[in-house]
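Have a look at this one.
Of the protein chains in this complex, one is absent; all others appear in place.
As written, the chain order gives the labels A and B, with residue 1 at the start of each chain.
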Amino acid sequence: MSQPSQLSTEHPDKPVIPAVNYLNADRGVWSWLTTIDHKRIGVMYLVSVLIAFLLGGIFAMALRLELLTPGPTIMGANTYNRMFTLHGVVMIFLFMIPAIPGVFGNFLLPLMLGAKDVAFPRLNLLSLYLYWTGATLALSGMIMGGTDTGWTFYAPYSTTTPMTLFPVLLGVFILGFSSILTGLNFIVTVHTLRAPGMGWMRLQLFVWAIYATSIIQVLATPVIGLTVMLIGIEKVGHFGLFDPSRGGDPVLFQHMFWFYSHPAVYIMVLPSMGVISEAIAAFARKNIFGYKMIAYSSLGIAFVGFFAWGHHMFVSGQSSLDNGAFAAISMLVGVFTAIKVFNWVATLYRGSIAVKTPLVYICGFLFFVVFGGMTGIAVATVSLDVHWHDTYFVIAHFHFIMVGAVIMAFLIALHYWFPKMFGRMYHEGWGMVAASLIVLGFNATFIPQFLLGNAGMPRRYYIYPERYQALNVASTAGASLLAFGFLIILIYLIYALVRGPIAGDNPWDSRGYEWMTTSPPPKHNFDVTPVITQDSHSYQEPGEEVEHVVI
Amino acid sequence: MSSSEGGLTKPHLAHHFETIEKQDYAVRLGMWLFLGTEVLLFAGLFLGYTVYRHFYYEAFHQASRHLALWAGTTNTIVLITSSLSVALAYHAIKQNKKKQCAALLIFTILCAFVFLGIKAFEYREKFLEGALPGAHYHFAEVTAPGANLYYTIYFLSTGLHAIHVIVGMSILIWILARVLKGEFSATNYVPVELGGLYWHLVDLVWIFLFPLLYLI
Partner (left out) sequence: MAHEPAQTEAGKAEHHGHGAGRYWLVWAVLLACTGLTVYTGHYHPSIVVALVIAIFKASLVVLFFMHMTEAPGTNRLVFSVSLVFTMVLMLGVFGDLLTRNPMSLPGGAPPSEFHAAP
């Protein structure tokens, strides 16, 4: 790749932040609000999703505090319903779905492709505005309307609850639109803006992951858009589509809802797997093992994920035929995930491991994705899920993936690419402390929940029998540790932003393409369009043979 | 971007695309992806139709007979013709025939108005008869169970479709304005093509809605 002359590899003794970079190229709030620079949009997404995460976390802590005692603790039943609805909607629609694609997809995709921007920069800005609009509407709608249906909005409760639903549903619809446009943008970007020499098999695995995610976003999100609007219309107009008293079928709602919401979890998890592929190669200083298999398995997960939605409906009255079919297909996803895990571990093996903060999270990720994935196979088994459905077992399962895998990956991305985005380095010691707290706290929060669910404690209940208290207290204690860990991260990252040591262009000495420009990058990414002559993350010595997977 | 009457115009090349060919490919792919999302959007309503028609066939059959077949047929012809005119408009601008393109776009937009007008008439009829969705149903002539759901599906699908007609019409009006300003020519016509593609989707959805609602 042709290099700009400010690279710190040419000035190894004195890392510098380029005098003019994307952060200061144009000044003023207005220049940020009207930007079409994908990097600035990524940074604005970062601030937004972090606020959303903070809110979602506060709601979670409220729930955990309530569950400290078997009886009512700090809130009544209705408030509890509203609280878990807030927690679910905020975490899923305002954080998990947009986070990694919106922040890191936006920031990195063009850099990793050798492009100057995404395919449709103004559409990208529109996506951000839609996110802000939808998020505001959904949040205010829930707070002022008292939404108490859970994030799943099941009919017939959602269509008959006296609580106001239309604003939050409209908010979710708008958020969906934001997601669709982002996915569309990314797909076209990958197809049309690759630098010369970058064939599909040279794409970085994070790009493959974002690409597969974008396909899901484009295909699945319209269905949820329609479905939530149908509930909204039903509430206002009483059209009877899901109302049994008018001949409708409430399970039809579940089908339509989960047709999106199951692939949605792959929107959340695929980008995080992409992050892992990048970080593992960098922190093991080794070419990723089984590049093709990882790339194809991303597409495989995206594809198979569309056929599995009925596993959320095993006890809804769905037919045995569908139950069996959905169960079998759901287990297929495990195959693709296992392929990835094997390849990641094989990459670590005999690698030159740098024990840094991201690596602690990587280890956490690997453990949580395997454990969470295996419990996924377990709940995909119909005869077992009959007992576990709507208990804390399921909650623990999906939090293992959503927090244990996705949020770990988000933190890895945040730490790994922090110097890239801001040119500064965080404090490694505090990073390790926080990482340990988080991994520990996570285990302490959710392992008790597996036990609780298996012992029969139902989800979304604000009171419970005495015998469940010990485990609930343990879970809340763990959650407090988690919260503490996140707080520490927030503090040292903000500190690093303003007073952190200058990182230089490539502090990790990573060989991903995005590191071949300055940190922070210039406004137009590359002064000269790079020409790609070798695979990304190529850590072999010149002339050295690289192990290839032979299938 | 604009030029003297009859002259050729240059398309605007965005800073991040290397060539105009790449940019054209990108915007076309983007539009097809968007059309794909629209298909999935309507999919849910077609699903609802499939499900409820199966279980309430008698009601659906009877209710379908009570729709104004002349209105539906006319609307189908109107939309198909508007698809023709927008395709011809695209063909015209590729040959630098700007006035012809504008005239054809105007014709297409007029077709859209006619379609909406007939639809409004049909909706009004339903209101008067009481053939309304769900809780509001009180149409005496069709009493088979599930008839109210037929009208639920009818209003939801034709309503969503009408919204898309309005959106498509607005896009075409915007394109028309740019044609009249002289922005497009034989060397700069991709936006006309994209507007046309969206309009064709509107036609496509109706091609399915018509027989499923009026002729079962």
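Quick notes on this one:
To be clear about the criterion, contacts are C-beta pairs under 8 Å (C-beta built on N, C-alpha and C of every residue); 3 or more make two chains touch, one makes a residue touch a chain.
Note that this is a predicted model, so its numbers are computed, not measured.
Within the whole complex, touches from the chain that is not shown fall on A, B. When the full complex is taken into account, the listed residue touching the unshown chain is A:G248, out of A:G248, A:P419, A:G441 or A:G504.
Although one chain is not drawn, its touching partners on chain B can still be listed: residues 8, 10, 13, 19-20, 25, 28-29, 32-33, 35-37, 39-40, 43-44, 46-47, 50-56, 61, 69, 73, 76-77, 80-81, 83-84, 86-88, 91, 94-96, 145-146, 186-187, 193, 196-197, 200, 203-204, 207-208, 210-212, 214-216.
Even with one chain removed from view, chain A keeps its contact list with that chain: residues 191, 219, 223, 244, 247-249, 251-252, 255-256, 259, 306-307, 309-310, 317-322, 325-326.
Basically, only the chains that are shown with their structure count from here on.
Work out the mean CA point of chain A and of chain B, and you get 36 Å between them.
On chain B, the positions that touch chain A within their shared complex are 14-18, 22, 25-26, 29-30, 33-34, 36-38, 40-41, 43-45, 47-48, 51-52, 55-56, 133-136, 145-146, 148-149, 152-153, 155-156.
Chain A meets chain B in the complex at residues 110, 115-121, 180, 184-185, 187-188, 191-193, 218-223, 225-227, 230, 233-234, 237-241, 243, 246-249, 252, 255-256, 524, 529.
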